[in-house]
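One protein chain is absent from this view; the other protein chains keep their places.
Let's turn to chain A:
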Amino acid sequence: MSNLKTVFNNHKAFIPFVVANDPDFDTTVQNVLALANNGADIVELGIPFSDPVADGPVIQDADLRAFAAGVTPDKIFDIVAEIRKQSDVPLIFLTYLNIVFKYGYDAFCKKCQTLGISGLVIPDMPYEERDELAPFADKYGIDLVPLVTPTSGHRIEKIAKAATGFIYVVSSLGITGTRDSFSQNLNELIADIRKYTAVPTAIGFGIHTPEQAYEMAEIADGAIIGSAIVDLVAKHGQDAPKYLGQYAKEIRTALDNQAQQAV
């Protein structure tokens, strides 16, 4: 088990996402540092997969840019090593199971431990299939962050009970991408999860404005923002770090206001 859970202590967590190696090695390092230095609590790094079935067009395009710049898992480990020289911000990977499977579960988790990666989010590894990876994650102290969605229903109990780190609550059906509205029953969903676990929750999928982040932080312990940030990287390329820093500040302020409201 990692230190992820402690990030949420008396604090609404901001969890931004970038695709590793989009648009290149150096910009990714600078993007992560800009996010970390401007209020991100955990940075989620996407390892591109050729067929990202849970992702919308914005992240798919980012994957293509990362591939064009020659991304491989080993290159991403080098990116993390570079980040680690300058920051100890908690990091998690988001990727698809085949990438981890092909690298080897033991070798991948071991590498994560060496680089100080705290957790893995794997959208195509539901509760039923986690057993094959879990022993290795446990061995190296890596959290397997599960997803709970508005369709999870009776599955919430077993997912919540097995969760460590935090729980990624999917705001709405479908794929990643910015949205203007979310599932109506997010309050109930979070309440349901809290019946079974004290592990923190963070809501993701579709959040893009500080107002939405504020709204989500009212319901959950943190907000995950992906496509909106990836969009900034697409727009600004190598100049993205500056814009990401600015954006992170706005989100941080919104979340801190929410935390104050709550007190």
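Following the convention adopted for this analysis, a contact is a pair of C-beta atoms (placed from the backbone, for glycine too) under 8 Å apart; a residue touches a chain by one contact, two chains touch by 3 or more; residues count from 1.
Going forward, contacts and distances are computed from a predicted model.
You can't see one chain of this complex, but its UniProt record names it "Tryptophan synthase beta chain", from the set "NADH-quinone oxidoreductase subunit B", "Peptide ABC transporter permease", "Putative aldehyde dehydrogenase" or "Tryptophan synthase beta chain". Set against the missing chain, the residues A:Ser118, A:Ser152 or A:Gln258 yield one that touches it, A:Ser152. Touch with the chain that is not drawn comes from one residue among A:Ala62, A:Val89, A:Met125 or A:Ile142, which is A:Met125. Among A:Asn98, A:Thr114 or A:Gln238, only A:Asn98 touches the chain left out of the display.
Listed for chain A, the residues touching the missing chain in the whole complex are 49-51, 53-54, 60, 72-73, 96-99, 101-103, 123-129, 146-149, 151-155, 159, 170, 173-175.
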